[in-house]
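First the structure, then my questions, so here it is.
Heads up, one of the protein chains got dropped from this complex, but the rest are sitting where they should.
Letters A, B and C name the chains as they come in the text, with residue numbers starting at 1 for each one.
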Amino acid sequence: MSIRKMIALHPGARPSPPLADAAHHLMYCAKMCLSCADSCMAEGHGAEHGDMTQCVRLCSDCSDICEATARLATRRTGDDQPMLRELLELCARMCEACAAECERHDHEHCKLCAQMCRECAADCRNAAASLAG
Amino acid sequence: MSIRKMIALHPGARPSPPLADAAHHLMYCAKMCLSCADSCMAEGHGAEHGDMTQCVRLCSDCSDICEATARLATRRTGDDQPMLRELLELCARMCEACAAECERHDHEHCKLCAQMCRECAADCRNAAASLAG
Amino acid sequence: MSIRKMIALHPGARPSPPLADAAHHLMYCAKMCLSCADSCMAEGHGAEHGDMTQCVRLCSDCSDICEATARLATRRTGDDQPMLRELLELCARMCEACAAECERHDHEHCKLCAQMCRECAADCRNAAASLAG
Partner (left out) sequence: MSIRKMIALHPGARPSPPLADAAHHLMYCAKMCLSCADSCMAEGHGAEHGDMTQCVRLCSDCSDICEATARLATRRTGDDQPMLRELLELCARMCEACAAECERHDHEHCKLCAQMCRECAADCRNAAASLAG
């Protein structure tokens, strides 16, 4: 199963390959961040790992923004490219802020989440650039 | 029942009144736009009202962005103000684009949706300004 | 502004008044529970208030289910009444479980959330009954 293939079956204009890639990774990143926020909340707040409050916040916010961006990136009916481009760029900044916070902690879920966020940020920037021309 | 009152009961810092107002109206605008997109889809595509495709798209996108913005605006745990301010400003532009499209149609649901979007855009700008200082 | 009025402007069949009421309260309850989960997470876990972990979980789950139910209850295009009725009944049970947990804590946000959940559960049951005939 592939979101990229599904989007390409829309009767309207084909998405740029970078946009289809971004739609796919945004879907993943939204759920990775949701899971990381849930895991961070359950970690102890001891000296070893530091306070996880800010990590819960950024992962939760990043999940919501990735989800909204994934939904706009998936739609092919009508045209909302200028807003989608702005949102992809904002989402890239959100993913980078979330990754920077996750990289401050040594939990395995934070490391995995940071890696996903870095990849997603790069995909969002590529997709935004593909819409520019 | 009031979302403003609920947010103010958080044990952390109180939200600025403009931010609490925005959280409230974003919640409404997300559902008004969802309903308008659903209504536009069901309208005939005759010469009288014009093609509703673009209106469905912008109302759907506006609903998703308002929903995400409402969620960030509601959270008080941790601090994500710079990203929230950016998102409020982007959301104001999205609401204005949606309002401009809805104002091109004479359906009662489009008129009501446009009015809600204009108010929500103003609230988002006020809330963003309240975070700036 | 009123969600009930907006839904009634759909060109298709009018919603039953109990269904329009439920759509309105579900929208509120989704955000009240999101805010309560966020507040519970920020409360201390001392002997005075007890562990808030389960309250965070139920408020988060209740928020997600109310949001999905609100979306289905708002749509008027096509017909999905049997599924909507099932979901309204499940959502009523979720709201009651969330209320019962919130009622175990003496935070003001928990009291307000419990009250909202009790009202929303009653609205969901009324709306489900209005679809039955």
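By our rule, a residue touches a chain if its C-beta (ideal position, glycine included) is under 8 Å from a C-beta of that chain, and two chains touch if they have at least 3 such contacts.
Source: prediction; values computed, not measured.
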Option from C:Ala20, C:Met94, C:Cys113 or C:Ala127 whose C-beta touches the chain left out: C:Met94
Residue touching the undisplayed chain, where the options are C:Ile7, C:Met27, C:Ile65 or C:Cys102: C:Ile65
Chain C residues touching the omitted chain (full complex): 53-54, 56-58, 60-61, 64-65, 67-68, 71-72, 75, 77-80, 83-84, 86-87, 90, 93-94, 97
Residues belonging to chain A that touch the chain removed from view: 1, 3, 5-7, 9-12, 23, 27-28, 31-32, 34-36, 38-39, 41-43, 70-71, 74-77, 107-109, 112-113, 115-116, 119
Positions on chain B contacted by the hidden chain, ascending: 41-42, 53, 56
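Methods note: only the chains that are shown with their structure count from here on.
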Identifier of the chain whose CA centre is least distant from the whole-structure CA centre: B
Turning angle required so that chain A lies on chain C, C-alpha fit (0 to 180°, nearest 5): 180
Most extensive contact between chains (C-beta pair count): B-C
Rounded Å distance between chain B and chain C, as computed from the means of their C-alpha atoms: 20
Between chain C and chain A, distance of the C-alpha-averaged centres to the nearest whole Å: 27
Residues of chain B whose C-beta touches two or more other chains: 71, 75, 77
